[in-house]
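The structure appears right after this line, and notes come after that.
Left out: one protein chain. Kept in place: all the others.
So that you can tell them apart, the chains are marked A and B in the order they are listed, and the count of residues begins at 1 in each.
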Amino acid sequence: MVVVKESPGALGLTEGDLIEMYHKVVLSRALSARMWILNRMGRAPFAITGDGHEVAQVASAFTLKPGKDWVVPYYRDMGVVLTVGMTPREVMLGFLAKAADPSSGGRQMPSHFGHAGLRIVTGSSPVATQIPHAVGIALASKLRGEKDATIVYFGDGATSKGDFHEALNFAGVHSLPVVFFCENNGYAISVPVKKQMAIAQVSQRAAGYGFPGVTVDGNDALGVCAASKEALERARGGEGPTLIEAVVQRLVPHSSDDDQRRYRSQEEIDAGKLADPVPRFKAYLEKEGLLTAERNEEINKRVAKEVDDATDFAEKSPYPEPEEALTRVYGSVEG
Amino acid sequence: MATKTVIEALRDALHQEMQRDERVLVMGEDVEEGGVFRVTEGFLTDFGPGRIIDAPLAESLIVGAAIGAAINGMRPVAEIQFADFIHPAMDQIISEAARMRYRSNGAFTCPMVIRAPSGGGIHGALYHSQNVEAFFAHVPGLKVVAPSTPYDCAGLLKAAIRDDDPVLFFEHKKTYRLIKGEVPEEDYVLPIGKAAVVRPGKDLSIFTYGLAVHQCLEAAEAVAQEVSVEVVDLRTLAPLDKEAILGSVGKTGKVLIVHEDNLTGGIGGEVAAIIAEEAFDYLDGPVLRLAMPDVPAVPYSPPLEERCLLNPEKIVAAIRKLAGY
Partner (left out) sequence: MAVNLVMPQLGETITEGTITKWLKKVGDWVDKYEPVVEVNTDKVDVEVPSPDAGYLREILVSEGMTVAVGEVLAVLEEAEAGAEKEAPVGVAPPPAAEAPTATRARATPRVRKFARDHGVDLARVSGSGPGGRITEEDVQAYLSTWQPPRPAPAAPEAIGPEQEAEVIPISPVRRTIAQRMAQSAFSAPHAWLSMEADVSSLVRLRDGMKEEFRRREGVDLTYVPFVIKAATEALREHPFLNSAWSEEGIVLKRRIHIGVAVGVQEGLVVPVIRDADQLSISGLTHAVQKLTDRARAGRLSLEDVQGGTFTVNNTGAFGSLVSMPIINPGQAAIVSMEAIVKKPVVVGDGIAIRHTLNLCLSFDHRVLDGSAAGGFLQSMKKRLEAMGPDMSLY
């Protein structure tokens, strides 16, 4: 495990940046809480969120160039997409499957993010299928001599898929401008990571494909920032791919169809809560004098308003017309 | 006009498209040295390693990376060395490529072509002889094309490359050097979704595609004194040319569907269902299918291979049986 001791200044982060990162982290957590409530009320059939991943997601996404770098997320990455520029309203429209949902017009399950304008690439449910896509995107950027990087996010379970290995292999052979970012929360639904791989860390896999891999504490915002920044610079500079493994906690069940108390002891779940990255990040900012009680109150109020506004807006927004289900199967032939 | 083999027609058409549009790139195994069937012969010299890319031996990756390249503004032509090897890429083709437009409500599209040589009759046995088109014709969001003449191959390959949707392009490998035909020098595109009446007739319609088209033409000629057989080359398997199918049935009233793919679950069932639903009043006999028997794949030993594959004699027998109804 690499413990990065960077200062914000060295990373090019201002005070404002750090506060904004914190805001996004709190917003992500609050939206998640609202989603779970709506699900338990029977108002939304399905919820899947990334509680415990927020700091790693926001910190890494903060180093991207929104709308230029390509972002290929998976279903826990609400923190990533909010940081890249999706709005709470857009997220809730997708959650409630309304017509104006930019990810899919209500066609996909919640948290299958996509946004053409922000270069957030639409994804599916089978894990790791997005990793070869990211590699193809990076290939096209490289062929055209562009300086955009591609970052693809996935969980520890995905690293067992053939698509993961085939994609990393190809990226290594062709030295592609791509960052592979694994959010290792130790579980693929109920399967613990030691049944997922025989090695200690996901980052060790990179050596097998010919490029660097690094493991960072996913709860350490600056550490994640530093690792991401370096990886993106390598990519843009033509030095090829990097595999970053951010170790995080999964503070929620896999999804609303899972009860993690079946396979995780209460002690373990409680321990996870103690390692919650949000209060830890808060504590860091307070210690640096960046987060006064006032500012904190302000952020909480702002977030509460954003969440309520997004929920109301999405709830009032219309569903798609039934006949929409028959559209967008094919496009037209290029003239 | 030049006379070309199917391979030459494909090569020239692909070359022309790559010259016309710098977004077109080819990715697959062995493509840099020309491809095992020589379709990309000389392309590395002409277009460079940026556009002719040897992929590692990983079909899922070939298709997945092609999808990514298509998302990022390219028009990839992915080559799967034999259609028999396409199965590892099924997830990427069906769950991803076919659904890109639908699942993103049009925000993302996947303009790519997946080319694969398919079909038997070259002593390829179980793993170099398969017909896989039925798996994909079943998936909305994909287009499936199976031309069998040099003219059609050239025109439809260009159409596939220019199409904004993912197109599966199946070339019957036995036609590669066997079938020759005239191909115009100038640029032309044939429409995807349109069949061709390759031999007009009055008494009986045959719907077919791939190498079987040529076998059916031979059979039709053999019985020309007894029965006037109309042979329709479907050319596109998804979407099927319903208008052509129903038009031909209306004319003759008797239908024989011929395909090299297995009988059960093959395209023939779909064509037969369409006819039963929409041309019932015009039928003057049962809709018959002639196809490979339901065995897992084509065996190697010559008597076994011949037992399974089609030939003009088998087609003639089927024609006579239906004509006599």
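In this text, contacts are C-beta pairs under 8 Å (C-beta built on N, C-alpha and C of every residue); 3 or more make two chains touch, one makes a residue touch a chain.
The shown structure was predicted, so the numbers you read here are calculated from the model rather than taken from an experiment.
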item	value
Chain not shown: contacting residue from A:K68, A:K194 or A:R261	A:R261
Chain not shown: contacting residue from B:V36, B:M90, B:L246 or B:L283	B:L283
Interface with the unshown chain - residue positions in chain B	253, 280-285, 325
Where the missing chain touches chain A, by residue	37, 39-43, 45-46, 253, 256-259, 261
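Here, only the chains that are shown with their structure count from here on.
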item	value
List of chain B residues in touch with chain A within their complex	25, 50-51, 53, 55-56, 58, 60-61, 63-74, 76, 88, 91-92, 95-96, 99-109, 111, 140-141, 143, 159, 162-165, 192
List of chain A residues in touch with chain B within their complex	70, 101-105, 107-108, 112, 114-116, 121-122, 124, 126, 129, 131-141, 143-144, 162-163, 166-167, 169-170, 173-174, 328-334
